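Apart from one protein chain that is not included, each protein chain of the complex appears where it belongs.
Entry: chain A
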Amino acid sequence: MIDPSVFQLICFYAFSAVTIGAALGVISLRNTVHAVLALVLTFFSTACIWLLAEAEFLAIALIVVYVGAVMVLFLFVVMMLDIKQEHIREGFIKYLPVGIIVALIMLGEMLAMIGVRAMHAQVMGANPATVAGMSNTEWLGTALYTQFLLPFEIAALILTVGVVAAVVLTLRQRTGVRHQAASQQVLVNPRDRIRVVKMAAEVPAAPQPAPGKESTP
């Protein structure tokens, strides 16, 4: 049987290759729906890499939040758009120099950051979750809700404000729109709307003339 660490390394390279391939697909595929699906695959294989690094909570949260919700809405929007496939590549050459400059600057910044970290020669400590004898999720929860409670709450507050702001900014007060008031609809008493009339199934026939008279003419 293969050594587990070697197997882990093989998995890491396999997932990384899929991630990079899918990320390239996002920017090169002609069909926009295919591109969105390539992005989904990128997120998914990134989550697999995180699982290898024993960051199980982050990995599954990535799938739940990005793959399960955000990308579904993305796909929703892209499917609704009426995009002419042939116009998509039009500005490719024109924007290429700017794109390359941005990419180079980003690469330089990343390398500089890695260099600064390396100069500090900060040795990564052992995985704090394994030190504490807890699972990754449990340790993360304990740390977030005790040690980092205030930053966590502030982040939550900022996100809530963001949601409210998005709703307020896109809310247009239109006049002349008829809305349903569900609360009032529920309170309707059926007796106000419909009157049940009790009556006999058959109307009694009109009184017949006396049989004696009928035979007279």
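In the analysis below, a residue touches a chain if its C-beta (ideal position, glycine included) is under 8 Å from a C-beta of that chain, and two chains touch if they have at least 3 such contacts; residues count from 1.
In the analysis below, contacts and distances are computed from a predicted model.
From the set "Permease", "3-isopropylmalate dehydratase small subunit", "Amino acid ABC transporter ATP-binding protein" or "NADH-quinone oxidoreductase subunit H", the protein name that UniProt assigns to the chain left out of the figure is "NADH-quinone oxidoreductase subunit H". If you put the hidden chain back, the residue from A:I20, A:A53 or A:A69 that touches it is A:A69.
Across A:I20, A:V33 or A:A103, the residue that sits in touch with the chain not pictured is A:V33.
Residues 1, 31, 33, 37, 40, 56-57, 60-61, 63-64, 67-69, 72-73, 75-76, 79-80, 135-138, 180, 182 of chain A touch the missing chain (whole complex, contact as defined above).
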